[in-house]
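Some notes on the structure that comes next.
Removed from the display is one protein chain of the complex; every other protein chain stays in position.
Note that the chains are named A, B and C in the order they appear, and that numbering of residues resets to 1 at the start of each chain.
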Amino acid sequence: MERVYRLVMSSPDRVGIVARVASFLAQYNGSILEANHHADLEQGWFFMRNEIKASSLPFSAGKLAEMFAPIAADLDMTFEVTDTDVKKRVVLMCSRDSHCLADILNRWHSGDLPCDIPCVISNHEDLRSLVEWHGIPFFHVPVDPSNKAPHFAEVERLVAEHKADALVLARYMQILPEALCSLLPNKIINIHHSFLPSFIGARPYHQAQERGVKLIGATCHYVTSDLDAGPIIDQDVVRISHRDTVEDMVRLGKDCEKTVLARGLRWHLEDRILVHGNKTVVFS
Amino acid sequence: MERVYRLVMSSPDRVGIVARVASFLAQYNGSILEANHHADLEQGWFFMRNEIKASSLPFSAGKLAEMFAPIAADLDMTFEVTDTDVKKRVVLMCSRDSHCLADILNRWHSGDLPCDIPCVISNHEDLRSLVEWHGIPFFHVPVDPSNKAPHFAEVERLVAEHKADALVLARYMQILPEALCSLLPNKIINIHHSFLPSFIGARPYHQAQERGVKLIGATCHYVTSDLDAGPIIDQDVVRISHRDTVEDMVRLGKDCEKTVLARGLRWHLEDRILVHGNKTVVFS
Amino acid sequence: MERVYRLVMSSPDRVGIVARVASFLAQYNGSILEANHHADLEQGWFFMRNEIKASSLPFSAGKLAEMFAPIAADLDMTFEVTDTDVKKRVVLMCSRDSHCLADILNRWHSGDLPCDIPCVISNHEDLRSLVEWHGIPFFHVPVDPSNKAPHFAEVERLVAEHKADALVLARYMQILPEALCSLLPNKIINIHHSFLPSFIGARPYHQAQERGVKLIGATCHYVTSDLDAGPIIDQDVVRISHRDTVEDMVRLGKDCEKTVLARGLRWHLEDRILVHGNKTVVFS
Partner (left out) sequence: MERVYRLVMSSPDRVGIVARVASFLAQYNGSILEANHHADLEQGWFFMRNEIKASSLPFSAGKLAEMFAPIAADLDMTFEVTDTDVKKRVVLMCSRDSHCLADILNRWHSGDLPCDIPCVISNHEDLRSLVEWHGIPFFHVPVDPSNKAPHFAEVERLVAEHKADALVLARYMQILPEALCSLLPNKIINIHHSFLPSFIGARPYHQAQERGVKLIGATCHYVTSDLDAGPIIDQDVVRISHRDTVEDMVRLGKDCEKTVLARGLRWHLEDRILVHGNKTVVFS
């Protein structure tokens, strides 16, 4: 696959941003493979993502960032340059349910997910063998319900040790403490098994069955300290009927959960998601 | 179209119900064109719907009901017999938005909706001409926000005068008083412009935009005195993105609203919806 | 609604196009409200669409086109400038089925479709009253199956007389002759009642029933002289089951047809569709 640099930025909206950025890239003969803009007129904010053919530029991603910095400063921009040759390091967390984890591992193993997975952390032993078969270290970090702090301290240590760029909660059934959330802002991805904001919190399929809804859903979002209220990345639904019990919903929901989580993770890895306030711009 | 009698029933679940009902029908040579059963094992409740070719039976729908009554009594059944030659009388209510009303009227006018529409009632004049072009009487019943009682009294009078079997709130933007709701239990159909239970109440698209969801929806439900909490008949969603403003959502949501409402209304007209507690069994 | 100029272009791909176009606009203080690019790497072709706030530019749409022309020439570009204050003139054609026509007319009448509809042409009288209620002239141009030329001659005359910018075949059941197709290339929109390329030609729902498919669909495409083979604009599907007869499919398909056609027409009116070869780029 073609090596690509990605230049992703956001700033207050004003006339001429695209011209400045595009001229900067053209000046060095940068070949733009994909470009996306979005102007949020209500918020007065501008978002942009460029994929540039690495071989078309006469310098590295680091140098690109350095040379772009003055323009960014001038335009009050927040920006990031990434390089597809430098894979993100994604630590996965899980509990007992294997569907999301197995799905991510299979995609990664097939070469369909462009990231490294330095380790998997779980509060249960159940999925060790599955993880280790993929050649990935598995850490069992038990949770003491009466004192969860040691668990999270150890998680934090492992995340640091493995130099994680992102964390994926693949049906990890613990609420992260604020301190952990703030270590990786907009880089911790969760899958919630409901169509948020419906059925926040525990046992959403039971809530869905109670209410008699005709569609159930799943929501992939960035984790903030406010439970199930972080910026939504993607959602999807699946049709159910009066015949479906809670057990059926759990089973049907799994397909939805794993697909939505995988889609959200891919977009994250490809730097397609820009967070502004509590909402996302997704250049999918 | 083949004339059909529909025998729709529910009862406590027990062994032998289908045998009793099917044997009863077979005894008179009744030809079953479509049959649906559902046993709710948790609630211990049984639901059944049969479509019987009218010409295969040696008696009328009324007589069928009469002859079935002893079996129903024996099995603690609630049941109803309907006849496709006797169309339901559906009164439509609307405010200013035409999309749901125009859609229902076009289906009816094309012969796609098997019902009579004795009149349309609105708290605004706007849609009079559209309704009258279809040859349907239009009643403008204004609402005085400081005293809504006269409005609802007049609505009640019109509903009675036109012998309505059902009421459809086609984006009628007033909350019905309990007294009116209880006149036609499980026969008043509303379309709410959100994926309930998300975004109950006013301005759901604004709420959706605020939360940053990636799908918006519509919910067709029976009206109870508890706002937006009645038994759900059908729901659907439409994908949106960060580019969509509230105005875009309103526009995109319209397609969802009209399709879901039309589907729910059709099922109601075909006696496919059985309500039990606050949930529906839909033999679609 | 904000008045907008749209600058839509395509050209051989090369480095610096975006910079040239964006700099041109920035030079005159043009405020870009929405921008979309696409580089087809396989074909080596570049596509771009810009929405510019009209009031931010010191000149008219005509002047914009004039001033942009040298850049376009330099870059071997095909381009077009449109102005939202100049509505496209869309002539609708229909036969007997009203669902697509009524849906488009209702959207237009509600102010949801930004176009003028100078007239409706049909080979049947059936829908005259519906059309005329909307205040639109209706022309009945009968078809003699043994000699269709006079019909198409008259259609051509009416299209010219009404200065049509686009033609929408809203379930108009005649095949257009090549001469008529070539009058308005990539401006005649058809809705075919199947998921193309499945079930080309007549009676697609019968073909679908015969094959036992589990989804039926609709396809909105530009008309070329090659039946049902023109560039596809949009498609959608609806789930069916073994219970659905051809009549049910016809009914269920209608919702799909009208939604897909309306979506395709909107994109056309907003200059979101660029045709290249037999495929479309849709900046939706």
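Structure notes:
By our rule, a residue touches a chain if its C-beta (ideal position, glycine included) is under 8 Å from a C-beta of that chain, and two chains touch if they have at least 3 such contacts.
Predicted, not measured: the structure shown is a model, and the values here were computed from it.
Only one residue from A:K53, A:H99 or A:H276 touches the chain missing from this view: A:H99. Annotation: of B:S23, B:Q43, B:T78 or B:S182, B:S23 touches the absent chain (contact as defined above).
Mapped onto chain A, contacts with the missing chain fall at residues 34, 97-99, 102-103, 106, 109-110, 112, 129, 133, 243, 251, 254-255, 259, 262. Even with one chain removed from view, chain C keeps its contact list with that chain: residues 38, 40-42, 195-199, 211-215, 217, 231-237, 241-243, 245, 278-282, 284.
Contacts to the hidden chain, counted on chain B, fall at residues 15-16, 18-20, 22-23, 25-27, 29-39, 41, 56.
Everything below uses one rule, namely that only the chains that are shown with their structure count from here on.
Although chain B and chain C carry the same sequence, what matters here is overlap: shared residue numbers make up over half of all numbers found at their interface. The geometric centre of chain B is 35 Å away from that of chain C, both derived from CA atoms.
The distance from the centre of chain A to the centre of chain B, each centre being the mean of the chain's C-alpha atoms, comes to 41 Å. Multi-chain contact residues of chain C (touching two or more other chains) are listed as 34.
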